[in-house]
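Structure in structure tokens, see below.
Apart from one protein chain that is not included, each protein chain of the complex appears where it belongs.
Then we have subunit A:
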Amino acid sequence: MTALGTRRSLSLHPYPRFASPGKRGPRSGRRDEAFPGPRWDRTFPLTSSPSRAPSSASAAPSLSVVSVATAGVPDPEHRSSPQSCCGRPAGLGEKELTSKKRDEFEDILEERRLSSDLRYAMKCYTPVIYKGLSPCKPDAIKSAVLQSEQVQYVIKQLAKEMGESPDIIQEEATEILDEMGHRMQLGAVRFFAFTLSKIFKQLFQRVCVNEEGMQRLQHAIQEHPVVLLPSHRSYVDFLMLSYLLYTYDLALPVIAAGIDFLGMKIVGELLRRAGAFFMRRSFGGNRLYWAVFAEYVKTMLRSGYAPIEFFLEGTRSRTAKTLTPKFGLLSIVMEPFFKREVFDTYLVPISISYERILEESLYAYELLGVPKPKESTSGLLKARRILSDNFGTIHIYVGQPVSLRTLASGRINRCPYNLVPRHLPQKPSEDIQEFVSDVAYKMELLQIENMVLSPWVLVAAVLLQNLPAMEFELLIEKTLWLKGLTQTFGGFIEWPDNLCAKKAVLSGLALHSNIARLADGHVVLNDKGMEDGAVGEMVFRHALAVLMCATYRNQLLNVCVRPGLVALALHMAPSFRKEEVYSCFSFLRDVFSDEFIFFPGISLKDFEEGCFLLTKCDAIQTSQQEIYPTDKGSGTVSFLSAMFRPFVEGYQLIFRYLSKEMKEAFTEKQFIPGVRNFVFQLLEKGSTQCYEALSSDMQKNALSALVQLGAVKKKKMPNGFTYNVNQEAVSKILDMFDARIPVQKPVAARL
């Protein structure tokens, strides 16, 4: 292959679907005759209304905003605004339930294995850029930020308040900016391109990308400022994404990274030169920092300097379950549109799924309270032994770019920024905050939708319900069955067409031999590191294995959560009466609101979706008043509720701990070890089998659920937050879990 050939440049085929009049689909020929002369010779935005874009509808996947919006039954309350795409009713509260066509994947490593990495790193790199871009250097951006009215305003304001000279504060701002700013250099990019090629080839079998997604992205980048929103499971995420964009000759993103990377001496600098900029973990109180940071991000966005990339989840999910979104950065990148400083902004959900997560054991340790090693270069070097390991395949699915303008139409039409100069810092109105939150959840749901599930995920889900050991043949059978079920629920399983189930399971076991193994025709967890250790150590080893295994099952949870909670509610509710089942469902949804991703505020829709999916797989039947499992479907219902059972039990344990042991105000730092010990002792005694309750992630989620339910008061203190338990309220919630108490009031008249 020639050097040019190795470029996966899409620009050689400039977006066939929107291409020049010649390629315009069958009807256009006729039109050409009828209407001589020029036509839409400029390129056109693709998603202001994706379904209408010429002929792209057939090729593009159907998860576009509009198709999602039109798929479901509109909520009667909102019928008045059928166009609103992120309006509560039509937005992704409901997903498109019919099975959707997704793009094909291409392995980008294949080419790398065949040609020179050095040549690849030195290739001619001329990315497509935003049409309105006036090229500028990173330093020019910095000085533009410093001189901006926004930052100058805050500087003057602070100077006045603190009685200091503006120069001093200006200096401070400069320092912040230097600490934060990226210094993207092509040299560093090429260095990364080279080393990452080497490393990725070593680590992964394949890196699969949906090329159509890359094409859509390429088009979007030229049209409007683009924000990339990848899922976050591993440090590999942003390296991989930049690598990918480089490979496809697209503009490299600037990436919001946690400032802890700066601790890594050389690597931090390298990352900076590859386009990363760094943000402090929390700076809510620091107005100067906020102003400088927000303006920095917005300046890059407005100028279309480069795509901006950040993680909605805020941090790597240790459990492989999507974390609830953070809104700060999202609201910053949305602001230029609200203020109409840009015509539109594209949000691009990107799902990156790993067959085997690089950090899997680190995460498990961390969840069990063994602290996360600080990011350091030496740590990274030590971690190089993993290079000899195999981490399977990565799937990257670049979703349909979502037009913020389309999302906002009908929601945010009255510009709240008209009456105040746009450079003054202004707290977003409640409307806007709610909108930002909806968009954040919507984006995460889109990520989840396109997350690829490997066969191993199914194996893990089955295996966890059948511990300590499961017959191999049965495991295969159940895995196959679960595959069908998951697909019914819209899960995106990448299961090679001709691969028989046995091979799939075996290859999963081979890849994850550290978690489970085959022994005497049975599959068991690989937890026997120290056969004859003390009880405590046995518990720890087992917990480690369970949590690692759970990491894979977890990838399935958000796909199954709506039918799953309905199944659970069917088991919990005192009768099969619809309103009682719904009331249980709605309680579970509230309790698990931090555990799983639900679109805010439409419990009933989630319930209906859950019921619909269960009906679709013949697991339940519904009559006018009742919902009940069918004979055939009781297996499905049991399986689903068992899948979520660890969360119910875990939460019960944690709630019990809170209601019994925590009489006084406490901090999170006290709570986590406390509850861990509590659960640990129960496990040692054998009075519970819920190892997952040891997970600090679950513990934090449970606590925050109680805060949201009002059973725990969270107070801000000078040195962090403290919590106060309302024992009575917590016991009431506990009762809800097991007591089949009758429904208090007709919650769901609309059922």
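Note that in this section a residue touches a chain if its C-beta (ideal position, glycine included) is under 8 Å from a C-beta of that chain, and two chains touch if they have at least 3 such contacts; residues count from 1.
By definition in this document, contacts and distances are computed from a predicted model.
J.: Report the protein name recorded by UniProt for the chain absent from the figure; options are "Proteasome subunit beta", "Alkylglycerone-phosphate synthase", "Serine palmitoyltransferase small subunit B" or "Septin".
T.: Answer from the record: the omitted chain is "Alkylglycerone-phosphate synthase".
J.: Among A:194, A:327, A:343 or A:628, which residue is in touch with the absent chain?
T.: Residue touching the absent chain, from the options given: A:343.
J.: Of the residues A:371, A:421 or A:718, which one touches the chain left out of the display?
T.: A:421
J.: For subunit A, which residues reach the chain that was dropped from this view?
T.: Missing-chain contacts on subunit A: residues 31, 34-42, 44-45, 48-49, 52, 339-341, 343, 413-415, 417-418, 421-422.
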